[in-house]
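All protein chains but one are shown in place.
Note that the chains are named A, B and C in the order they appear, and that numbering of residues resets to 1 at the start of each chain.
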């Protein structure tokens, strides 16, 4: 398969997955207003391509927190990847690594960071953290992750409680009993729930995470300029604009809209990333033009994983990177530095 | 059922009700433009959740006119509830009381206030008033209501004449002959009509109602800042933004839009409430963020009543309150005081 | 039939008419963009009703060019009414007269003004004029109309050539051979065409028409403020905002939008009317609030005529007037003078 069509890929993945698992990934909170708004918001941004630039060479590579990546497209953390493929996060890690893309491993992974590094030693990998009531558990998990080679922590900030996803309720979706991974240190009966997840996470936890890990901390789930600035003040190395793919607070503004406020508030003090509704290379181009340093895809990577394991993940990342390079060439931008805000129609 | 699905609940209620009764409740005036606009207006408001706040404890309780309620969600007055359930307003009162929610009893009730207090003595109950041409009749009705324990009057201001509801005309909907309640003092042949309803109600009636009852007067049906200010000048304790659920003047602006103008005009001088299209806890959150002190639901409570009597009413109120608390937690608001206007995208 | 539903009435009329005749009336130019925009534009205006006004008495009566009418709703000129009913314009005139409404008789009528006055002597009637290349023909027609009792001329300004209506092309619609009326002085072969219609009509013709008739001249088909002012400068007594029901220049802005520009340009110097998409009493209320002195309906009157002759016309006018009065009461406006611009949401 040379040509990427994420719609087609999702359809294929849907056929291979149980309905409950498919809906768990595809669904959003409540009426899925934000889920739909996320993709629509990118479509409603129009591009102003430049012409008559020499685009013989187009280079999509960039750095994320100082580390080189092949393109500003990473794999967002998603839970329980063994639901979608027997090799789960290891397969995802292999696919991402093969394309030179950053992967973020979820706290709620079904493989350990160490497993992922064993499967694909070269990859750039971050570790997503839900702060737990028992913070000593966090410390043990983070220690293992650091030891395995994780290079940054991603604190998920938008999930003090779990959003309600109608499809999971309708499907009475529960995780199979054999999914608990060593990463999460699940106790019996905890699987698939956030039993120990803390609701008292605050900006102070950013410094705590940095201190116990010695790693830069990225805060994910921010949609406001003031919150973004507060994260940076509290020591965050980067802010990740996200509404959890429309899975938490339904009615939350789309990330394409929130991004510009966050970019303005953060300025040059930290990197800004964005996820939510990124489905095309042109969406990535738009996000960069608004001011994101990088973008992340969650569901598309899962559809690739479900369809063809590491190869499917590669297909998605290669396809999106190819689309981005094509869009850059057609917009007259030879490098990500040349993707500036004038490429966006006001 | 832990999770509220109002769409499903309405479908169930629809099956249990006569088509004419269902349409009487569900329908709006003329082309139902305002009916549709009411719900759409809430959906078009996007939220800007705050993150990294300690939301271990979220408290949705508040006060309405100084009295404690479990949450800022009350039951709006709706007519003839024995059409939907044999115990009518008594069942509604029981359900609301069990959830600590304010209920507003309609002038056009099929049970008396006294009946409602007997059925559920602890509940907080207000009494909605249509001013009649024979104001002595109003006085008798209000006297009975006060005696029964009613703690405020709600003057409906948007119904000097009855709006025309196409569905009722098509269905040739008439009330069954045995519905007249002592509350309304219906004469034979008056049922379901507003034969004695006055069209000469003015701001002066606010003071009159306050004087004859000794109770605070809430004016319901206001959609303009100037009218709201005039109500307060005339002695209103609160202003209730409403377009009668889209049942009166079709083309009236949606309440979510009118709310901000009214809030601005009234300031700190009186409380402001809103109804119309509130179907989710996130809608309540949005209304509070715009500046409402409380919200009211009409049709959703009726679907609960029709489906399962007091238990159904409880289901709706508990569900909405649960959604509100979840939305508050996800928006970083621990109390209703923390629900401020910055939670709304401009 | 007590209750008006224009959609239902149109459906009935459609069944009674040949497809070609129905489409001739219902259709618009080219892609019918303006046809659809006309009705949508009224729907997109929202009302800000006033409450707590004494609306015991609501009076929709007004004057048009100084003459009393029962309500600000007149019958717009439409051609060839014998296509829709055997008594054609005479039936239309009877219906309008019975409801105290102004009727505008078309140049392209299938009855003479004299016939109409014979059928309903009391009615207020104006005469619509297409200027012809042979202006002496206009003079004869206008002389007859004046003699019959016509009290104003309506110069149609938006039809120097005929717009192209796709439905008529598809239907190969032609007028039946026996329709030519004395009014139009049709030569054989001219029926249904504008063979003699002048394309060189200018503002100067306003004065000419006034002079040859001794009557006030209303200019119909204006959608711009500058044109409206020029009409008044040239002697027009009133300006009628119209895009010919979307039948001439497709893509023309909707009349609800053009109205405010024209009202502002004309000020107190002349009366302003509007047609196009008026289907509800609330539309009339909106038009008055924007600044129109009166509104006109074309297609709705034709559906009434086709369905039930004069009685059908009465049904439409009575229905719209009833809706207007209901809307006025619900908006707190006791007279048309109280319908001011604050009733419209900005």
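Here is the rule we go by: contacts are C-beta pairs under 8 Å (C-beta built on N, C-alpha and C of every residue); 3 or more make two chains touch, one makes a residue touch a chain.
Just so it is clear, the structure is predicted and the values come from calculations on it, not from any experiment.
Trainee: Considering all chains of the complex, which shown ones does the missing chain contact?
Mentor: The undisplayed chain, in the complete complex, is in contact with A, C.
Trainee: Tell me which of C:37, C:76, C:152 or C:238 is the one touching the absent chain.
Mentor: Candidates C:37, C:76, C:152 or C:238; residue touching the omitted chain: C:37.
Trainee: Considering the whole complex, which of C:175, C:223, C:288 or C:344 touches the chain not shown?
Mentor: Checking the options C:175, C:223, C:288 or C:344, the one contacting the hidden chain is C:223.
Trainee: List the residues of chain A that touch the chain left out of this view.
Mentor: Contacting residues on chain A, toward the hidden partner: 3, 5, 43, 45-56, 280, 282, 286, 323, 326-327, 329-331, 342, 345.
Trainee: Touching the absent chain: which residues on chain C qualify?
Mentor: Within chain C, the residues that touch the unshown chain are 30-31, 33, 37, 157-158, 160-161, 163-164, 166, 169, 199-203, 205-206, 219, 221-224, 226-227, 230-231, 243, 248-254, 257-258.
Heads up, the rule we're going with is that only the chains that are shown with their structure count from here on.
Trainee: Where the centre of all protein Cα atoms falls, which chain's Cα centre is nearest to that point?
Mentor: Checking distances from each chain centre to the full centroid gives B.
Trainee: On C-alpha atoms alone, could you tell me the rotation angle mapping chain A onto chain C? Nearest 5 degrees is fine.
Mentor: 180
Trainee: For chain A versus chain B, which are copies of one sequence, does the interface use mostly the same residue numbers on each side, meaning over half shared, or is it different?
Mentor: Different, since under half the interface numbering is common to both chains.
Trainee: I'd like the Å distance between the centres of chain A and chain B, where a centre is the mean of that chain's Cα atoms.
Mentor: 43
Trainee: Could you grab the centroid distance between chain A and chain C? Build each centroid from C-alpha atoms only and quote it in angstrom.
Mentor: Averaging C-alpha atoms per chain gives centres 60 Å apart.
Trainee: Which residues of chain A are in contact with two or more other chains?
Mentor: Residues: none.
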